[in-house]
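Missing here: one protein chain of the complex. Every other protein chain is in place.
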Amino acid sequence: MEKQLYELTLKEAIDVAKAEGPWEIIRAVIDRTALLNPRLNAFVRFEPEHFLKKSRKSEDFKGVLSGAPLSVKDNICIHGCETTCASKILRGHVPPYDATVIRKLGDAGAFFLGQCNMDEFAFGSSCETSAYGAVKNPWDIERVPGGSSGGSAVAVAADMTIAALGSDTGGSIRQPAALCGVVGLKPTYGRVSRYGLIAFGSSFDQIGPITKTVEDSAILMNLISGFDPHDSTSVNQTVPDYTKALARNVKGLRIGLPKEYFVEGIDPEVETKVREAANVLKQLGAQIKTISLPHTAYAVAVYYIVAVAEASSNLGRFDGVQYGLRAPGKNLLEMYFETRNQGFGEEAKRRILLGNFVLSAGYYEAYYRKGQKVRTLIRKDFEEAFKEVDLILTPTSPTPAFKINEKISDPLAMYLSDIFTIPANLVGIPAMSLPCGFTEKGLPIGVQLMAKPFDEEGIFRAAFALEQEIRIYKRKPKL
Amino acid sequence: MEFEIEKIAQLSRLSLKPEELKKLRKDIESILGYIKTLGDLKTGDIEPTSHVLDLENVFRKDDVTRINIRDEVISRAPCVEGPFFKVPKVVDKE
Partner (left out) sequence: MNTKIQYEPVIGLEVHVQLSTKSKLFCACSTQFGEAPNQNTCPVCMGWPGSLPVLNEEALKLAVRVGLALHCQVSEKIKFDRKNYFYPDLPKAYQISQYDMPVNKLGWVEIEIQNGKEIQKKKIGITRAHLEEDAGKLLHEGVKDGSLVDYNRAGTPLLEIVSEPEIYSPKEAYEYLKTLKMILEYLEVSDCNMEEGSLRCDANISVRPVGEMKLGTKTEIKNMNSFRAVERALNYEIGRQMEMAAQGEKILQETRLWDETSGQTFSMRSKEEAHDYRYFPEPDLVPFRIAREMMDSIQKALPELPAARAKRFQDDYQLSAYDASVLTQEKALANYFEACVKEGSDPKTACNWILSEVLALLNAKCISVKDSPVQPKDLLGMLRLIEDKTISGKIAKEILPLMFETMKSAADIVQSRGLTQVNDAQLLEDLADKIVQANPVLVEDYRAGKKKALAFFVGQIMKETKGKANPQLVNEILVKKLGG
């Protein structure tokens, strides 16, 4: 059967758009989304008309992307386009500027379809905390797609967009990519500008691509990476052509499997498939060895101190003064309390309270500073490990997609579902999740590859080899 | 328990309803219990990590750029008066 236009990978879409213009592809994707979004709730705003109006004549769709249609998570600012982080408190917030990644992709000829659903303020691993309602997993609509970039992952997995951007603070790109069977990359901290990404944990956040293939991921990374004078934490370092790393050659690559990631609690099917993926790489010439990351068990605790502290401060500005929701109040304090109480959902409140607590007088040392110190210990674990290996291979998530409502009432259980993805954010290293198989029930399983800072190329090299060998990206959800 | 939710809610500008308060207190106490595992680690002379990058001295030059967004943001703000944002009375003067 011939491939539908909405099924195209980014690479294929670019080739078609270059030859015939992007309009047929854009139309196919629009129709597909109109059909599926009511069921999956992947988009909070699907307004290609907005971008047609705003942008652009056909000649705007030149550049590398030639008008290939993309989607972004609802926490990346687009000038003139409501951006809400899936929160009630930001209803009506229309940024007066473009995020740097939006500007870069626009310059490269991207066509933006709309904004993808997410956990409110990226607080969650299931896309159930969105003010716009839960997102459904296309492989089983009774299950969560993962989060917080669940909308982006679903849109890619269900061919409602050619590719998408997400953001990753503790696994928010990789975990939904794993649960939806697509490729998600969290770049090295500082590789991609955060300017225009509505902050969650400022020292953790990175924007990254969610794509159908490893090659598509490399294409987008070429476009969004690099120093930005508007982001003090972006690194002034040459960006390589990541597509050059897509050679099917892993000979001599040293890959470590940390023993702390293959322990009780991990789903047996997940473990089997991830170990198989390691074997495939071994057969292709990589050296596989067991390593140790001794402080792994503390990562979630550190994350829920430091990231949440940063979040509580970042969310202070949502006070009803300049934009978004304002609840009436007799005086200023009343307006503050009412606006924030009505505007934030429960998980946001939980994290704001926790974050303000760990920073508050008398507890800073015992919590926040302790967390920062253990963060150093975890960084040292990885520094040591990377003396022995080039890449670290782990499961992305301990389980495949879980049922909607299964964990939502137990925040701690939800937090622990990010146990394998959080360390990369604590350390700032690049990490990718790519599909490595399916459970018997047909749910996707993701394998995670982590590398040294700024060695995205190492990840691309191994991921491309693995993907081309197991070729499961061709399997699509039945919708 | 050290976690005084009413005080922290006040600090966070959140006015929680009683049932909300009860649930959030319970959740946060359980999370704090989990976080306590960090106490097992000796971290006396370990340097805290605030930044994962070793970047220093990222500056901008003292040049002025005028980008006029005022009318755009004022036109969409929840409450304005002329070119100003407007907020309810700050304090009740006695």
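The chains carry the letters A and B, assigned in the order they are written, with residues numbered from 1 in each.
To be clear about the criterion, contacts are C-beta pairs under 8 Å (C-beta built on N, C-alpha and C of every residue); 3 or more make two chains touch, one makes a residue touch a chain.
As the structure is a computational prediction, the values presented were derived from the model and not from experiment.
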Return the single residue from A:141, A:257 or A:332 that touches the missing chain. A:332
Full-complex touch with the removed chain, picking from A:322, A:341, A:394 or A:433, is A:322
Considering the whole complex, which of A:30, A:44 or A:77 touches the chain not shown? A:77
For the chain that got dropped from the picture, name the residues of chain B it touches. 7, 10-11, 13, 50-51, 53, 55-70, 73-74, 79, 81-91, 94
Residues of chain A touching the missing chain are 75-77, 83, 85, 90, 93, 95-97, 99, 194-199, 201-203, 229-233, 309-310, 312-313, 316-319, 321-323, 332-333, 336, 356, 359-361, 364, 368
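By definition in this document, only the chains that are shown with their structure count from here on.
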Cα centroid separation, chain A vs chain B, in Å, comes to 23
If you look only at chain B, which of its residues touch chain A in the complex? 2-3, 5, 8-9, 11-16, 20, 23-24, 27-28, 30-32, 34-35, 37-39, 41, 43, 46-53, 55, 58, 60, 69, 72-73, 76-79, 85, 87-92
Enumerate the contact residues on chain A facing chain B in the complex. 92, 94, 96-97, 189-190, 203, 229, 232-233, 235, 295, 297-298, 300-302, 304-305, 312, 316, 319-326, 329-338, 340-341, 344, 346, 349-350, 352-354, 356-357, 360, 363, 367, 369-377, 379, 411-412, 415, 426-428, 453
